[in-house]
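Of the protein chains in this complex, one is absent; all others appear in place.
We just call them A and B in the order they show up, numbering each chain from 1.
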Amino acid sequence: MPIKLKSILGLSFLLVGGCSQLHHVHIGDIDQSQGTLTPFTIKVNEFGFDAAQAAQIGSEVAKSSSTSEDLELVAFILAISNFGPKTGNPVYNDAYADEVLSEVIKACPSKKLTGLTSVREATNVGPVSGEVVRINGYCINTTQTH
Amino acid sequence: MLKNTILFSILALSLTGCVGLNTVSMTQVPAQRNNVITTTSSSWNFIGINFSNAFVDEAIDKLKGQCSTGKIEGVFTKHQTTGYVLMYKREVIVSAYCNEV
Partner (left out) sequence: MKKLFLLFTVAMLSACTSSVHMSQVDVGSNSANELEIGKIIEIEKSQKNILGFVYDTNYVDQAYKNLLLECPNGTSMVNVEYLTNHGFLSWTDKIRIKAVCL
């Protein structure tokens, strides 16, 4: 394939790839019987980067064949060094979603929660992405009776 | 050619029975845990091509059948896939507690 065509294809891939991706959803019980509901959202995200894919794209658009070969080798090394199942792009911090539970607890001062929806999603631009864990829920506003 | 076929067959056979975990989920654990109920439901497919996910509903029905008058609590669910030669087994393994209200 000519290099120009490869570059155009690579660029289109990057532009088209700028979209949202849903990986997993979990919807919990929703109790509307105890009072009005106030929604809240907890969102944590981390920079996702597929280095092997980036090197592969680099090798496709590289002008000289030696650079292209080098980058292909780099892509191969990265792929075998970061082996395993992937959901979205890999991240360099596996603890970015560690605080979601404590954040959810803090979200409702009344400690009355319902309708928790857990979403694992991502926004991708080619090999770069924002890997997101989002928790939506409702605080129950109970009416005080005297 | 024959060598490659033999090598591929050995590799495929050696991976037989390997399990991959898809998801895990759990609901609140109750204090009363005397009556444990468990169920599994699975679906086989050829090279990963599926036409239905009805095996999941089957697991729910089996679970409900084991606790027809009680409350099902502490539901722990594993969704896993086991690979065989060109065939895959998708499986939902559920354990829960059946408590009378």
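By definition in this document, contacts are C-beta pairs under 8 Å (C-beta built on N, C-alpha and C of every residue); 3 or more make two chains touch, one makes a residue touch a chain.
Bear in mind that the values here come from a model prediction, so they are computed numbers and not experimental data.
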#### Entry: Among A:Thr41, A:Ser65 or A:Asn82, residue touching the chain not depicted
A:Asn82
### Summary
Note that chain A touches the chain not displayed via residues 23-24, 26, 28, 31, 34, 46, 51, 70, 74, 77-78, 80-88, 90-94, 96-98, 100-102, 104-105, 111-114, 116, 118, 120, 131, 133, 135, 137, 140
## Note on the structure
Hidden partner sits against chain B at residues 14-15, 17-21, 23-31, 33, 74, 76, 78, 80, 83
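The definition used in the following text is that only the chains that are shown with their structure count from here on.
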### Query
Considering the complex alone, what residue numbers of chain A touch chain B?
24, 26, 28, 85
### Residue ranges of chain B in contact with chain A within the complex
20, 23, 25, 27
